[in-house]
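The structure appears below as structure tokens.
The complex is shown incomplete by one protein chain, all other protein chains being positioned as in the whole.
Going by the order they are written in, the chains are A and B; count residues from 1 in each one.
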Amino acid sequence: MHSFEYVAPETLDEALALLAEHGSEAKALAGGQSLIPVLNYRLARPRIIVDLNGLRLGGVRVEGEQIALGALTRHCVLEESAELAGACPILGEAARLIGNVRVRTLGTIGGSLAHADPAGELPLVMVALGASLTLRRARGVRRVAAADFFTGYLTTVLEPDELVTEVEVPATRGKGTAVEELARRVGDFAMVAVAAVVSVDRRGRVDEACLAYGGVGPRPLRARSSEDALIGQEPTAERVALAARTARASLQPQSDAFVSAAYRSLLVEVLGRRALTRAVSRALEAA
Amino acid sequence: MIVGFTLNGRPREIDVPPSQTLLRTLRDTLGVFDAKEGCSEGVCGACTVLLDGRPVSSCLVLTPTARGRRVLTVRGLERAGDLHPLQTAFVEHGAVQCGFCTPGMVLTALAFLEQRPRPDREEIRAALAGNLCRCTGYAKILDAVEAYVSGRRADG
Partner (left out) sequence: MAEVRTVEAGLRIVGQPVVRHDARDKVQAATAYAGDWAMAGMLHAVVVRSPYPSARIRRIDMTRANGMKGVVAVLTAADVPRNTLWTDVPGQTTEVGPLRARLHVLAEGRVRHQGEPVALIAAETEEEARAASEAVDVDYEPLPGVFDPDLALASGAPLVHEGSNLLAHWRVARGDVDLAFTRAAVVVEGEYRTQFVDSSYLEPESGVAWLDSDGVITIRLSTQVIEHFRDVAEVLAVPQNRVRVIGTYLGGGFGGKEDVTVEVYLGLLVLRTGRPVKMVWTRQESLLARAKRHPYVMRYRTGASASGEILAHDIALLSDSGAYAYLSALVLLYSTVTAAGPYRVSNVRVDARVAYTNNPPTSAMRGFGAMQMVFAYESQMDRVGRALGLDPVRVRQLNALRRGDILPVGQVIETHVALPELAARAWAGLGERPVPRAAHVRVGRGLACNFQPYGRIVWLHDWSSAWVGFEMDGSLVVRCGAPDVGGGQASSLCQIAAEVLGVDLDRVSIHISDSALTPLAGTTTASRQLYMSGNAVLKASRELREQIVAVAAPMLATDAAAVRLEAGIALAPDGHTLPLADILRQCARVGVSRSHLGVYHAPAGEPVDFEKGQGKVFPDYTFGAHAVDAEVDTETGVVRVLKHVAAHDVGRAINPQSVAGQIQGGAVQGLGYGLMEEVVLEDGINMTTSFASYLIPSAAEAPDVEAVVVESGEGLGPFGARGIGEPPIGPPAAALANAIEDATGARVSTLPITAERVARALGLVPP
């Protein structure tokens, strides 16, 4: 790969100062699982790499109904944490689907979200959970809702001098969650991915529903009309199937060299129905 | 830049550009050819090394990332000139054809077995799903790992 200047700041302030100074000439290195292939292919030549791995941005904190994930939390931690398995199992379920075991050793949630692959599992799940991202720059801090964070294909609201430092997600105790995806091969980029979060009230009616899709547009999209079709209703198999059909009608995936729009639409419906079915069944158990 | 790390139990220190991957540091700077370059994108697994006991694609690790850490390759498995029993199992079960994927497979299997000492065949299969092999069709690799697991069980 092209040579570059390399700095490994020891504090967050140092890192942010470097990014402020170098702007778009600098690239932040977290897990490297997306950045380094690009450098190996010689598709980018950043002048300076800011290695974030020495910063204290890891760590999972479960505090009641809120879970705080440090941006450097590795995918394997999400996969293996018993605490998260209890508080928010969709995180582990999604992490398990990411790439291969080596990607999961080093890949980070911050990196995955900043990379914003439209079929990425973690971007999708953050939108489904209504996560909140903390973005810091030398000049200050802001919090952005996941749905607003992703703006387009591999594009987010992150400024060149800004870093994701933490992600907050709600615990999903009492709710049912599920992730479904279809890739051309295990561990590959999903053709279509779905995340469903459902809760039912005491009368067995859906009081909260979130159905989010990856791979159907430049960023994760919620199928709001499907969610609306479920709220206040008993989640029967027919209603779930209707919600899935509604999602298919409302989303316009694109074709690419490998998968057609029509097939993606089929998956929107089938995977949507499967994710909702599992989420509903878990929600009913949890209620 | 100077980077010190432990390779197969021995401290090493090298002076390389930070843009050099750990894979190239092992192969080109240290002359350790255990890890192979198969794809440069982290998909094939031929470059697998264990970093603090966990498998990583060394083609995607910049050398500074290894600073102060433990790196293990297959030649670090040897004890007093003998093969590790998992290596012996690979050899005896015909799990090695062209051999290019073999070091990565062995290390990945060992790291997995540390976390899950008594897996069934399907769990082994899932654990090795990230290491590509073009020659064997995988069956004999799974046979070898299974045999090693039951051999260990027999030893108590």
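A few notes on this one:
The definition used in the following text is that a residue touches a chain if its C-beta (ideal position, glycine included) is under 8 Å from a C-beta of that chain, and two chains touch if they have at least 3 such contacts.
Values in this document were obtained by computation on a predicted structure and should not be read as measured data.
Of the chains displayed, those contacted by the omitted chain across the entire assembly are A, B. Within the full complex, the residue among B:P18, B:G38, B:P64 or B:P119 touching the omitted chain is B:G38. In the complete assembly, the contact with the undisplayed chain comes from B:V106, out of B:L22, B:L62 or B:V106.
For the chain left out of this panel, the touching residue among B:L7, B:L110 or B:L128 is B:L128.
In the full complex, subunit B contacts the hidden chain through residues 27-28, 31, 33-34, 36-41, 43-44, 46, 73-75, 78, 83, 87, 90-94, 96-103, 106, 125-126, 128-142.
Those residues of subunit A that touch the chain absent from the view are 1-3, 41-42, 182, 184-189, 257-260, 262-263, 265-267, 270-271.
We take it that only the chains that are shown with their structure count from here on.
Note on chain placement: the centre of subunit A and the centre of subunit B lie 30 Å apart, centres being C-alpha means. Residues of subunit A that touch subunit B in their complex: 1-4, 6, 8, 29, 32-33, 36-37, 39-41, 49, 51, 53, 76, 99-103, 105-106, 186-187. Taken in their complex, subunit B has these residues touching subunit A: 1, 17-19, 21, 40-43, 45, 48, 51, 54-57, 59-62, 64-65, 108, 111-112, 127, 129-131.
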